[in-house]
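In this view, the complex is presented without one of its protein chains, the others remaining in place.
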Amino acid sequence: MTHAIAETILSAHLRLRAISTHAFALLLAALLLLSVSTPTHADALDEAFVKLYADNFQQTEQAVAGIAASGAPHAAETLDALRDGRLFANADAKRILYKTTAGDAFDAMTGGKVDNLDGFKKVRINNGVRRALDAAMGALGVGAADPQRRIHAAHELFNNPNPTTLPIIDAQLAKEANADAKSALEEARAAIVAATPGAGNADALRAIEALAARGDKAAQNHIATLAAKRDDPAIRTAADAAIARIDRSLFLWGLAQNGWYGLSTASVLLLAAIGLAITFGVMGVINMAHGEMVMLGAYSTYAMQMLLPASMTNWSVPLALPLAFVVSAIAGVVIERFVVRYLYTRPLDTLLATWGVSLILQQAVRTLFGASNRQVYSPPFLSGAYHWGGLEITNNRLWIILLSGAVFAALLFVLHATSFGLQMRAVTQNRRMASAMGISTARVDMMAFALGSGVAGIAGVALSQIDNVSPNLGQGYIVDSFMVVVFGGVGNLWGAALGAVTLGLANKILEPLIGAVQGQIALLVFIILFIQKRPRGLFAQKGRAVES
Amino acid sequence: MSEENARLTSSLLYLDDVQVTFDGYRALRGLSLVLAPGEMRAIIGPNGAGKTTMMDVITGKTRPDVGEVYFEGRHDLTQLDEAEIATLGVGRKFQKPTVFENHTVHDNILLAAKAPRSVRATLRARPTPESGRAIERILERIRLTNVRDWRAGALSHGQKQWLEIGMLLAQDPKLLLVDEPVAGMTDSETAETAAMLKEIAREHSVVVVEHDMAFVRELDVKVTVLHEGAVLAEGSLDQVSADERVVEVYLGR
Partner (left out) sequence: MNNALDRAGWIFVAIMALAAVLVPVAALGTPEGALVHMPSYLVQLLGKYLCYAILAIALDLVWGYCGILSLGHGAFFALGGYAMGMYLMRQIGARGVYANPLLPDFMVFLNWKALPIAWWGFNSFAYAMLMVVLVPGLLALGFGWFAFRSRVTGVYLSIITQAMTFALFKEFFRNDFGFGGNNGLTDFKDILGFPLQSDAVKAGLFCVTALFVNLSYLVSRAIVRSKYGKALIATRDAESRMRFLGYRVENIKLFAFVVSAVMAGVGGALYVPQVGIINPSEFAPGNSIEAAIWVAVGGRGTLVGAAIGAIAVNFGKTYFTGALPEYWLFALGALFVGVTLFFPAGLMGALSWRWKQRAPKETGT
């Protein structure tokens, strides 16, 4: 899907490059000359503006180059306005004005405010003009004072290399002090050299080096373009080596990206499963309503968002964490006290009874909030993405991984550094013995249910950021969570973590190979076969007490 | 070596250097034991000596990490599962009486009685006069004739123990493993159980694990003392009671 989109964009760029190269080579050369030695801005600008009055696309295209070349103080605003359809011409008064996005009008020549808009007509543009604008603004940006704009312009030129801008880039490179801008310019230069069959061998080698350092698919395409038009063996060798190097690094980045997706899936699985691992470990019963505890957590996030004043919207997700924990924990305690407690010796009945509870909870939420999906707001720090080399790291996934790590650490602490944790582990290992030693197993059961359900609630907050918040949210997670617990072994947090990571990674490795559904089925089959070998999971407790 | 071979081939049960480890805990540490056909043996030892684990190894419930376990000198028990070992003729009575609580006393014996165990055979099985008489004889021997149609779950603790012994009789194994048969029994029940076991021992080889010294004395057979997963001493009860080490770890002060 993304691949297809990328291809479309790429081919659009190629076409665009072909057209613009011919049409604007001369004009941009003129632009360069003019920008280096402009006698007066006004003369050049006048000449360009004349072409706008005609409202003829071809003339407008030429005007664009002229405006860019004039180096006039308002050139950038003018071109911007033209692109957005905010540029107006009055052929009779021989005046051009641009409107700001706010709607105020200014004279394009003088920059003075204009109030009387009579006789002004919008300057129309087509795709040809748009391409001219891109090229012109790119060239305009290379020399901008703001390094960010220079980098942006360089990126534009990299994607849309225009041989005529080479001298501008060279001029800027000679005096460029900003390291990021310098490397961006160098890449843009390399792309332009690649697209210029006549460029010298030294330039070509320098370009290959710069492109290889960039190391992405686009750079690889530029190298291929470059090599295709040259016979020199040294360049061929260098190009082949660079392409191979990029292939290797792309493969590794691809692997890392899949690893990241796998880790992200694993963190969600872990959050959903770890509560189940606790309750199943302590009591040996499956809470089929565990998925609904997750669902309640997600709806708590929605409720928090509704309750908070608009000014605090950004806090809704962090504040939902404790709320979700408490809501789900209370629900868990209610289930434990009123249902599960009476069925401890009948685990299969517990399964059915908690399934009944899950139906009731789903219908209750449906009645309360409606059957359709609820929109949960994502605060800014949870949206957007980082790019690191060839890796795309979305912020919400990153935070979910951090959250599940934190929850895991907190649970480790609770289990291994508190007396409640010690009691819980004792009950997990040998309920009768623990009871004989004076541990109130009923209290431990209740607390364990509260803890496991609360953690599921936290999972719900995380899921509200990446999944649809609907009454059915939890249903999809109970089987997956149980697989994690089965794989990792009961009553062991590390087992659950390892189970989640293994299944998460395996899922994402299988997905591109055999498809998402087939991958899941393959994993189910794998787990059925796995429990042949290790019926009690990876981290099984051994010994006689476990058997009976 | 050849002497060892002879010991193996003439034995009913042969254990050599059996080791079992649970999560780093060494339950059996080189246990060796030889039982002759027709022999009755009492196994004693403190808690954790490995008595039950030894039973688990013999009946196929637990696989040893190291060591040899042979039945009748030729069946390698470490390669077989519980059902196969039981079919070879090894019966087991658990410490806690386990009978089929939802079946009648009669049906418990019926299920245990020596007969083909396959699904096909059990689907086709019809009661015959002989099999009915055999079951009645066993009920008589375990003194449960008058409750033959009770649900086994309704029996008293002692009656359940006897029912289990009756099931073993019906199974007619070559070797009988009996785990603490008199735990929780009254004195008169204990005496009756001892009599039953001695009667069984006339036709079967029996290994009895027991804590109750009076009961072991009553059985009057060769005794093996286990300690920390290995054999500490072997001989008559008087001999082992005289052994310094046995006194120290078990009979103790």
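Which chain is which? They are A and B, in the order written, and residues in each are numbered from 1.
Operating definition for what follows: contacts are C-beta pairs under 8 Å (C-beta built on N, C-alpha and C of every residue); 3 or more make two chains touch, one makes a residue touch a chain.
As the structure is a computational prediction, the values presented were derived from the model and not from experiment.
Looking at B:Arg26, B:His103 or B:Lys198, the residue that reaches the missing chain in the full complex is B:His103. Checked against the full complex, the one of A:Ala54, A:Ala76, A:Leu308 or A:Leu351 touching the unshown chain is A:Leu351. From the options B:Glu3, B:Asp149 or B:Asp187, the residue with contact to the chain not on display is B:Asp149. Counting the whole complex, the residues of chain B in touch with the unshown chain are 59, 61, 81-83, 86-87, 91-92, 94, 98-103, 107, 110-112, 117-119, 122-125, 146-147, 149-150, 154, 167, 171.
Across the interface with the omitted chain, chain A contributes residues 280, 284-286, 339, 342-343, 346-353, 355-360, 362-364, 367, 479, 482-483, 486, 517, 520-521, 524-525, 527-529, 531-533, 535.
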